[in-house]
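Okay, so here's the structure we're looking at.
Yeah, one chain of the complex is gone here, protein chain that is, but the others are all in their spots.
And then chain A:
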Amino acid sequence: MTNNSFLGRLFDGCNYVFLTLLGIATLLPFVYVVVSSFSNSTDLIPTSFSFDAYAYIFSTATFPRSMLVSVYITIVGTAIHLVLASLMAYALSHTALPGRSIIMLLVVFTMIFNGGMIPTYFVVEGVGLTDTLWALMIPNALSAFNLIILKSFFQSIPNELKESAKMDGAHEIRVLTQIVLPLSLPALAALGLFHAVGLWNQYFNAILYINDSSKWPVQVLLRQVVILSQGAVGESGGEVASDSVMLSQGIKMAVIVVSIVPIMLVYPFLQKHFAKGVLLGSVKG
């Protein structure tokens, strides 16, 4: 599509400049937050260098604990998601299964209608999950969207492969764990990573379902430290304002940095897999 007319080249030039600026603009806030978290000066442009902010936040009781809570719910929650989704998607990938289309319909319907916050809260409370870490893992353990992607991925595996294994006397469990799952690793990796990011980032469920502050995941603490302590007017009520009013900007920035480190660690893997795993599934529908 190269077009060597003057206008075409002008367009190309502007496009490159614009996209470069856009890339810089996206990264700039990050870079600033990271750089100033290593500085204990209050100047606009950080001049000194220190680990003070990091030393401080890891010396508190609350921050390391909430990081642990987040790590725990992310790992266990992702495992639950993958097991549930694989089992259900595998069964639903059998087009001849009686009742399959009804179940699919009921699953898809949850994409366009839900009971809403209050009835859902009562269900979560009713089954005894409130104030436990399960409340952060179970109520969103599956989504219709992920299920459909995984199901279509499973369906793309040649049927002959599964049939021949069954001929050899393999049980459904064996077909699933030894043939289907190993062949679906890209999809599992992509969906698992996405779900993990969602678990790590979840904030509102914790506000809704967890009152016990020792079970707060890192996002709730982050809001206490970075947003509420800014003296935002009138945000009172449910959540206790912490004693963090005096925290310096550097400490707030350090808290943000530490909370996004896990995301930055998995990002290269996400990058690698999402195109392969997710687009394949979603484009095929």
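Here are some notes:
Rule of thumb we're sticking to: a contact is a pair of C-beta atoms (placed from the backbone, for glycine too) under 8 Å apart; a residue touches a chain by one contact, two chains touch by 3 or more; residues count from 1.
Heads up, the rule we're going with is that contacts and distances are computed from a predicted model.
Not shown: a single chain whose UniProt protein name, out of "NADH-quinone oxidoreductase subunit J", "Choline dehydrogenase-like flavoprotein", "Ni/Fe-hydrogenase cytochrome b subunit" or "Carbohydrate ABC transporter membrane protein 1 (CUT1 family)", is "Carbohydrate ABC transporter membrane protein 1 (CUT1 family)".
Considering A:53, A:69, A:133 or A:147, the position touching the chain not shown turns out to be A:147 (whole complex).
Seen across the whole complex, the unshown chain contacts chain A at 1-3, 5, 7-8, 11-12, 15-16, 18-20, 22-23, 26-27, 29-30, 32-33, 44, 84-85, 87-88, 90-92, 94, 96-99, 103, 106-107, 110-124, 127, 138-142, 147, 171-173, 176, 197, 200-204, 208, 219, 222-223, 226-227, 230-235, 237-238, 249, 252-253, 256, 259-260, 263, 267, 270-271, 274-275, 279, 282-283.
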